[in-house]
Every structure is written in C-alpha cells, then in structure tokens.
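Omission of a single protein chain aside, the complex is shown with its protein chains in their original locations.
Labels A, B and C are assigned to the chains in the order they are written; within every chain, residues are numbered from 1.
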Amino acid sequence: MKIINKSEFLGLMEKWISSPGLIAPVNVAQTFRSADKEKNLIVFKKIETKDEVLADYLNTVKPVKDFFLPPSTVFDYERKDEGYNFNLSEVDGKETIIFGLRPCDAKSITLLDKVFSEDSEYKDSNYAKKREKTVLVGLACTSPDIACFCTSMGISPFSIAGLDALIINFKDSYVINTVTDKGKNLLGSLGKEAGREIDEEIKTLEESVKLKIKKTCNTSKNLESSFESEEYWTKVSNSCLSCGVCTFLCPSCYCFDLSDESAKRIRCWNGCVFLRFALMSSGENPRATKKLRYRHRVFHKFKYFREKFGENLCVGCGRCIRHCPVKIDIAEVVNNA
Amino acid sequence: MNENFEPKIIGFLCNWCSYAGADLAGSSRISYPSNVRVIRVPCSGRVNPLFVLRCLIKGADGVLVSGCHINDCHYSEGNYHARRRFAVLKQLLDYLGIDSRRFQMSWVSAAEGDKWAKVVSGMVEEIKKAGPNKQFK
Amino acid sequence: MHENIYLPNLCKIEKITDETPDVKTFKLAFLDESVRNNFTYKPGQFVELSVLGEGEAPFCLASSPTRRGFIECSIKKMGKATQAIHDLLEEGDVVGIRGPYGNGFSVEEMKGNDLLFIAGGIGLAPLRSLLNTTLDNRTDFGKITIVNGARTPKDLVYKYEYETWQKAKNTSLHLTVDCADESWSCMVGVVPKALKEIKPCCDNAVAIICGPPIMIKFTLPVLIEMGFRPEDIVTTLERKMQCGFGKCGHCMVGGIYVCKDGPVFNYAQIEKFKEEF
Partner (left out) sequence: MIKKLQEEVKKLLAEKKVNMVIGYARAGDAINAIPYFIANPEECGALIWDKTCIYNLTNYLIDMRNKKVGIIVKGCDVRSVVCLIQENQIKKENVIVIGLQCAGVFDKKGAELGAVGRERAAKCKSCNVHTPPLFDILIEDKEMNQKVLQQEDSYKEIREIENKSPEERFDYWKKELSKCIKCYACRQVCPLCYCPVCVADQTMPQWFSRSLSLEGNFAWNTVRAFHLAGRCIDCGECERVCPMGIPLRKINKKLEKEVKELFGHESGVDAEKKPLFSTFSKDDPEEFIK
C-alpha cells in the first residue's frame, strides 16, 4: 500500500479531469423534495470542476451499472435503396476514470462481466469495450447505514474485488491500494510506501467499519424448501407495488428491454417485478401475480444465478431496502425463507 | 425571427362546424395562410389532450383545436367537455414552460368562413413570433 | 454473426403466401451473399424478425435446413410487431433477421425411432421444419404419424403440403378440427380426443408436440397413459422473448433462459421446472 497526502491526490484528480476524463459522485440536488432540508441526490456525473467531487457520502442513488449498461440507443438506421444502413452507436472507446465507487458497486461489475463480457458466444461488444477503457478507482466505505449488508455477501467495505485501485481515507491522507495493472500504471508511481504499522491500522479500521454493519443475510440457506410455500411468499410480497425502484437501482440487476422506435432501436432498463415483463402477446402471463414476480426476483438473485455462475447476484449495497417505497427488506426475506 | 420560417400547425377541426367553416372559407375563395394541417374529428370533445401533447413534443410548432360554439354541438355536450379539458391543459403546458401561444382553441361555426381565416392567420402570426419549436430536439 | 449481437442481417421477402386469414408464410433470402451461403440452423430454432421502425419478435423457422438458399417463417397476427408485419410488408421489402437462436430439436437422437408429430394451429410451423428434414432423409427414421389440429378448417396451415406428406413412405396424416363446417370430412374434436382414436404405438417412438399451452396441458397426460416415457415427449415452451441469447430476462422460467437453453425441452425436464408452465 502507498500513502499520499490529500492535497497532492486532489491535484492529481484535477489532472484527470482534462486528460482521460473523470466521472465521480456529485450532488445534483437542485430542489430535492419541496421540504427536505438536506438536499442530496448523489449520482455519477462527468466532472468539469474539481470542487464538484464529494468527499463524504453514503453511496450514489444510481449504481455504476448506469455507465456500463446505460439505457441508450443501440443503433439507428436510414433507408438505403436496397435496404437499410445501420450506424451503430459504438462506444467511442475513450479512456475514462471512475472515482469514488464503493466496493459493493465494484463487486457488482464482476457479476455483470460474467453475463456480458465473459460470455464467449454472445459477447456485448459495447460493454466489453467500455470495461476495457475504464479505470475503476474505488473509495473505501467508512460509514455504512442500517440497510447495508455487504459483509454477508462475501465482500467488505474495504474489499478490492472488481476495482483497479482502492483509495482509503486515512486520517489526513489517502492510502492507495493498487490492484490491477490498469490501476498500477495510473497510480503506481504515487506516494511513498505505507509501511507495516499503517497496514495494521488500516486493518483495524476495516474491522471497526465492519462492526458497524448489523444487518446479515443468510445466503447459505437452501431456498428450495420455501419455493412451494404459497403463504410465505404472499405475506412477503403483499405490500410490493411492482414498481421498478429495486430492479433499476440494483447494481447487479441486468434485465433490459429492446424496442424499436421511429428510426432507432433502443435498449432500456426493465425488471422482473413489473407486471408486463413476462406478458406474452397472446395475453398469457406466466408471472401475473406479485407473489410469483417477487419470488422469482429473490430466487434469481440467491439461487439461479449462483447455480449458473457460482456467486449470488447481490452485493448487499442496501439500495433496494433504502429506496423501496414500502421498505421491503430482501435480507429479511431471505433469512426467514 | 428568420423570415422564411413557415410554422407547422396541426389543426383538429370538428367535423360539423369548424371543418365545414374551413370548407366554406375555401369555397368562397378567402385567402389565408396554408400552415394548418387539418385533422377532421367528429367533435372537439373527441380530441384527447394526449394528441395535443404528442404533437407539441414531436416538434409541431402549434396546435389548434377548433369546434362548434357552445350549445351548437351536434352531440350537445362535446365542446363543454373540451372547454374544461383544454382550460386545464393550457395551464399545465404554460406552467411547464411550453410557450402558451403554441396551443390555441377556437369556436368556428359552419357559416363563419371568414372567422376561420382570421383565426388561422392570427395564429400563424403569433407562432411566427414564437419561433420554431426546438425545445424537444 | 456481427460483432454487435443486437445487429440484424438484412433479408428480402421473396414470397408471401396467405395460409389463413391471420397467418402468412414469408419466404426470405439474405441480401448478403456470404450470410446466405453459410446460414445454418437446426429445425426448431427460431429467429428474431424485425420490421425496422415497428418492432421485433421471435418466430420459429418453418423451412427445413435441408432445403438451402432461403428460410421461411409463418407469422400469426397477434401483437404490435406481427401487426406491422402483416399490414406493412409486401414482397420485395427488406426485414432484419437475428439468429438462429435456441437449441432446436435433437434430430440425431431421433434417428431410428418412430415419430409422432402433434401440432395445434400455428404450432405446425416448427414441426414442418423437422418433418421436412426427416422426409428428406426418410430412411433414417421409422414410422411417422402426424396429428394436426386446428379450431376450424380454414385455420389449417400448409394445406398445400398435405398431399406430399400423405404420400410419403410409411407416413400417416390425421387432421382434426374443433368445429367443422360443411366441407369437412375428416375427424372432428380436440387433439387429445383424436389421439385416443388413432392410438399410436409408443415403444421406440418419440412424440413431438407444438401448439397452444392449453393443448399441450391436456395432451401430455394422454401420452403418458399411452405409455410414452417423459424423455420421449418433446415440446417447445412458449415465452416472451426479446434478445434471444439469454440476457434480457423476459423468457426466464426458474433459472432457465427458455430462448437459450430451450425452447425445445422434453417432458422430463419440464416436470423439474417448479414454476408451472
């Protein structure tokens, strides 16, 4: 690990704004809710000036998947004499740095990689190109809230899975932990060796932050037995509104919708909790009730994805609990299944 | 405003009065600007505010809804409903920042060919002042 | 296959035949020479046909891979995309084709068995692809029985091929309709009832069913009663599909992506799906 004082690091960040381009969490709240005193709406945004970048925040509302799997135009086309010619909205392949994402978002990117870039047969070329061209510089999480449960999902507030480098806010300086070679050639040459006792302090700091996380999610439990229990899943999904908040804000939910409009094909987000997600044009809907839909969401995250890829499709970031209009708690649902 | 800007105006004309009025204006050779693309509807009450919204958002420079005068309506209450509906829509569009001159409403009976010409030329003048609708490009 | 998995290949519509008032069969040829030559597929696979600007929808390939140079899709007017296909497309127009997707029928394993084709309405399309493939190398397969049901006589598709199927070696064709009209001479009644009358023998036989879920639901027990083993009953699952390559999530049944791991499953696999299909 290396250590560098804050002002030097911020100076470096300013350089990033111009050279490869920097994306970081910014508070874009203009008038959040008409009466809320705290005006905070934190999202990833392209940075123009240095002071926009936030130092202390819990997490962004929209996860970093919004950058890799954005709701966007896939291609547009115009008629040619014999047919059509397509102009693909290709990724411009420009280098970018994403700073300030939390370890839970970074872990979710490794889960999305399994579906979109590591699938040899059907690889999403745009996604893969963006992944190559982007350097993920995470910021360790020091103040989790009651909805976080990343520790039960195999990661921790300081974990480096999916990151190219991790920055830890340590007293009055930053500790840099470079992970991949992308991270190394961006930050490798910086700061001086941290030395053993700082490593120890970082460890204890990590343990103390871990203790702050009270919520647990028992993922080793075999959900299979509860699949049939009509009564449990009805009780749990009774208050669900079938809106898209949990699936859209979830960093690892990747279901999408392809649709054609006037002169372009667009891909936008979709979620299995919507009523019309599995509705067929013949009018049949295999998942017509809230119970079936919510049960499918939980099983896809905590059973089906694990059977196929070996890991749960959840990183414990707590967004779906924090932003659910009726406070449905997925960790509780899994624990009591 | 550049002079050669020809606004595109969508006109929803009720079949029994305004459409006949416009037809009368044509047959009695009254000259008026030809910017209004007329869509014939059974009654001004048939016009769904969604049509007006979709026209404006898709880039039309102006929308005109024209129907029978009050208690001339062939279906007796179509224009009452339209009047109430579009009074609210006009306020909403204005509140959200869409230039209020872009959506207008008028009563033109089957005998008022000249009034139709006046309404159209008046509206074209105003939309020319308002300029092309680039808000949603 | 394009580098971008969402990009379709362009196809020209060579021929449109009206099968029934709401079903049309489109004969398509790829514009791009190289694609036309090495576009290979298995019976039972499907393609995503898109009318650019209107919409895209999955359709099974009704033509047999043994007859090269063109592909055929039979399309019933149901939703937005199919409405656009039926109303806007004429011969000579260009459509987009993505695919082939899905696992298709495992023709190799069916070699040497008797085949029982059970089709309901537009369900005959994927079976026609398999049927013509088996007829083109007829000697590899045993006895073929075809049971084709529809609601009314004018809902029967591919009438022009019944002749050739009837006359093929060791093949019997049985037609049945739910409600007949005056010109109807063959059986009347739903497919399960017709099956009971025909009583196909079940040893060393594979049953392939395709049609509306209601028909599959009532035909399966009849087949089990007749002694067909669940592994020998093959059917296609109907689900909403959009991407076709196991990512968009619309077609999931349990942990299975029907578009990529299916749509052809045998009944033993389907029983394991906890979610009722």
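The rule is simple: contacts are C-beta pairs under 8 Å (C-beta built on N, C-alpha and C of every residue); 3 or more make two chains touch, one makes a residue touch a chain.
Keep in mind that this is a model prediction, so the values were computed, not measured.
Colleague: In the full assembly, spell out which visible chains the left-out chain is touching.
Modeller: When the full complex is considered, the omitted chain touches A, B, C.
Colleague: Which one, A:L12, A:L54, A:L190 or A:V245, makes contact with the chain that was left out?
Modeller: A:V245
Colleague: What residue numbers in chain B mark contact with the hidden partner chain?
Modeller: 49-50, 53-54, 57-58, 70, 77, 80-81, 83-100, 104-107, 119, 122, 135-136
Colleague: Across the whole complex, list the residues on chain C that are touched by the chain not included here.
Modeller: 55, 79-80, 83
Colleague: In the complete complex, which positions of chain A touch the hidden chain?
Modeller: 28-38, 41, 43, 61-62, 71-73, 146-147, 215, 235, 238-239, 241-245, 248-249, 257, 259, 261, 266, 268-269, 274, 276, 322-323, 325-329, 332
To be clear about the criterion, only the chains that are shown with their structure count from here on.
Colleague: Which word fits how the chains touch one another: line, ring, star, complete or other?
Modeller: other
Colleague: What is the distance, in whole Å, between the centres of chain A and chain B, each centre taken as the mean of its C-alpha atoms?
Modeller: 48
Colleague: Centroid of chain B to centroid of chain C, CA atoms only: how many Å?
Modeller: 52
Colleague: Measuring from the mean C-alpha position of chain A to the mean C-alpha position of chain C, what distance in angstrom results?
Modeller: The answer is 40 Å.
Colleague: Which residues of chain A touch chain C once you look at their complex with the stated criterion?
Modeller: 74-75, 77, 82-84, 86, 88, 115-116, 119, 121-126, 227-228, 254-263, 265, 267, 270, 272, 277-282, 284, 286-287, 292, 296, 299-300, 303-305, 307-308
Colleague: Could you pull out which chain C residues touch chain A in their complex?
Modeller: 3-7, 10, 12, 31, 50-57, 78-80, 82, 94, 96, 212-213, 238-240, 242-243, 245-255, 274-275, 277
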